[in-house]
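Presented below is the structure to which this report refers.
With one protein chain removed, the remaining protein chains of the complex are shown where they sit.
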Amino acid sequence: MKTMFRAALTGLVLAGAAGFAAQAFPIKAGQGSYSDPGITDDTIKIGLFAPLSGAALAYGEDPLNAARMWYDMINGMGGIWGRKVELVIEDDRCNANDLVAAVKKLVEQDKVFMLNGGSCSAAAVAAQEYVTRAKIPYMMLNASGDGALYPPTDYIFGAASISQRAAGGTTVDFASRHLKGKKIGYINHDDAYGAWNLETAQFTAKESGATLSVESINPNITDVTAPMLKIRAANPDVLILTTYARPATLIVKKAHELGMKMPIVLAVTGTANLKQLVENVGTKDAFKNFYVQDVINDTPTGPKQKWVIDMYKKRYPEMAAKPDHPTPYMPYGIPSAQTVTNALLLAGPNPTREGVARIMRSLTFESGVMAGLISYGETDRAGQESSIFLKFDGDKQDLQPGTYVSRWVYKP
Amino acid sequence: MPISMPAKLSAAAAALIALIVLPQLTSGYVVYLANLMLVYIILAIGLNILIGETGQFGLAHVAFYGIGIYTTAILTSRYGVPFPVAVIAGMLLAGAIGFLLGAVSFRMRDIYLALSTFAFGEAMQWVFKSWDAVTNGPNGMRIPQASLFGFRITNDHDAYYVVLAVAIVTVLVTILLMQSRLGRAFRAVRESEPAALALGVNVRRTKVIAFTLSAVYAGLAGGIFASFSSFIHPDSLGFTTTILVLTMIVVGGLGSIAGAVMGALILGLIQELLRQAPSYQEIIYGVILILFMMYAPKGVIGALKARFSRSGSAAK
Partner (left out) sequence: MDWQLIWLFLQQGVASGLVTGSIYALLAVAIVIIFKTTDAPNFAAGELFMAAAYVALYLLVFLALPFIAVVPLSLGVAFIAAALFYRIVLQKIGSSAAVTVNVVIATLGLSFVLKGAVRKTGVGDVPRSFPSIFGNDTITIGQAVLTLQDIGILALAVVSMTIFFLFFNFTRTGRAMRAVGMNPKAAVLVGINLRRTRMLIWGLSGLLSSLAALLIAPKILMTADMGSVVILGFAAAIIGGFTSLPGAVLGGLIIGIAENLVGLFISSRAISVAPFVAIMLVLVLRPQGLLGGKVAVKKV
């Protein structure tokens, strides 16, 4: 509990420091009439959405739960400027047309003040045009959302977990600095995620004087023999995987079968359940030289994460009783909701959409959950851009020294 | 005919008035859904020509839809081509590729045709996803705001009347087409190829025309989608979309234009309403499909017809 309040408090202090510009514009004290919808004297309406059905459920449900419990906590402390947060929850199905429908329903029918949601980047990008045209502040839930963050717009913010660009860059940074890799094997998806993380992976490799051998695979692949033989023939010092858990498992298994002994670094997209990963690979021998990336501030069971887990267990006892819950993605909902509540706090007693968006554009705070500061800037709409790495031997996770911060910056 | 012509006409007039005033009475969200459903109606009518009228199981519909969307988006954004011209170009390109697909696969029947066209659809999705230079690959592509004769379409309301007009024209043209010689040829091929041959129908040509026409409709639907949507991602151009449209025409009633329209509306509504029950929606949707097939095997239209003719004969 103490850590939680400290997290909330440091968040506010830092946000205050960074967002002092907010004080520069006048705050009208007039009550009762507001220029933007979704706000009354004692409530403020926020549209919260995520994939709550179908294949992407696992990516969206728990982050949404986390965001909801954060808003509940804020309401429990009296709300923001005396206003209780009122949530309208929608299912976006991780699909472009459905996400746009959800967003339009929230904005035009439910008349929310601002938006917080989306776990799937490609779908979230589909809402970009509409949101910027309607000038509504939109904070993504746990979508990396690179496609909607670069080039920056005035209203869209994301990467509460980590941007794919930062994810790719920091793994290569770790592989070359910590594991001394000069020749790095790199297996990514052949989708947008893969394209984004590869861009910075290549940038970082060039900066560090390393070379990449890249294999891009379909996430539904059933046989990874071909890409793995090619990687083996390239004989890299380190192998980086930025795939989902299923293809990553197939690759780790195949590497073991083919007698490939180089260290493997698994990016955060594939680390959903490490215990299950070992079971699926079938032997701990495959994890003799194995590292995983994470984007939170501790191991998932570490002391710095305890407050989030405890809060979840208290708020959702039924969910917590389900197997594998909370999911490792759950904490990502917290910094996302914090971005919203912090911006609303700083926007003063009479917030406007315009004012909130302006504050978000220079917001910086410590979340108490994630590996790095949550920080936005003039051309930077990605909140979290740091990683930590853990050595995983099949049982234990050992935190490796250092936090790796993405060096890639967007150049207009 | 069990339903009288004046009754039909007044029902159509009432529906038209309701459609015209819809945007005045509802939010932009509903108008967006209406636009999407109108696009699905055009897609469904097009697929119905191929599967329902001609009996050819082509399952590459989404590929032509994608061609329509990408062609419109690319021509308007990169080459400054006026929107209506770009839509027509998309229809033509879809039609040309549909013609080629039809010309290659007219020899195939049933499951072979279904699966080879399915394979073509999957391959086209791969092309949309992998041809970075043209489609912007897996990043998806932004679609610029359409403008029509100097009038800029900036939101769903602006687009609605354009989409509605196109959909109505499509329905009317299709009704005329199905009453023409060609329409009769389609149905002759569906009922029996040898019999159609005996009647002097050029079976091969008829099939290829059905393929081409169906692709043109899908290309049109794609172009129209581009009028109100600002983004296209190859993920949404997969087999599930073809299957959704197929489900629409089967649930509505195969071989009927009214059925295609009703199927698109019913399934569009069901899908949107199910968003409110996320954790059960797959199960509910599956059960609905099964129940439809068990209790309305000839689609909603078939069930309605059976009902009306029963009550009609009872009255006499």
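What to note about this one:
Chains here go by letter, A and B, matching the order in which they are written, and residues are numbered from 1 within each.
As a working rule, a residue touches a chain if its C-beta (ideal position, glycine included) is under 8 Å from a C-beta of that chain, and two chains touch if they have at least 3 such contacts.
Quick caveat: nothing in here was measured; it's all calculated off a predicted structure.
Among A:I221, A:I309 or A:V405, only A:I221 touches the chain left out of the display. Within the set A:L198, A:A272 or A:V292, the residue that contacts the chain not displayed is A:A272. When you scan B:T76, B:S105, B:S214 or B:T241 for touch with the missing chain, the hit is B:S105.
Only one of the listed residues, A:I156, A:A245 or A:V369, touches the absent chain: A:A245.
In the full complex, chain B touches the hidden chain at residues 51, 57, 104-105, 107-112, 114-116, 118-120, 122-123, 126, 130, 191-194, 243, 246-247, 250-251, 254, 279-290, 292-294, 297. Listed for chain A, the residues touching the missing chain in the whole complex are 53-55, 57-58, 190, 215-218, 220-223, 225-227, 229-230, 233, 245-246, 249-250, 253, 257-259, 272-273, 276, 279-280, 282-283, 322-325, 327.
Note that in this section only the chains that are shown with their structure count from here on.
With centres set at the average Cα position, the gap from chain A to chain B is 38 Å.
Those residues of chain B that touch chain A in the complex are listed here as 27-30, 32-33, 36, 129-130, 137-140, 142, 154-156, 229-233, 235-236, 272, 275-276, 278-279, 281-282.
Interface residues of chain A, counted against chain B in their complex, comprise 52-54, 57, 90-91, 93, 95-98, 100-102, 104-105, 107-109, 122-123, 125-126, 128-130, 133, 147, 190-195.
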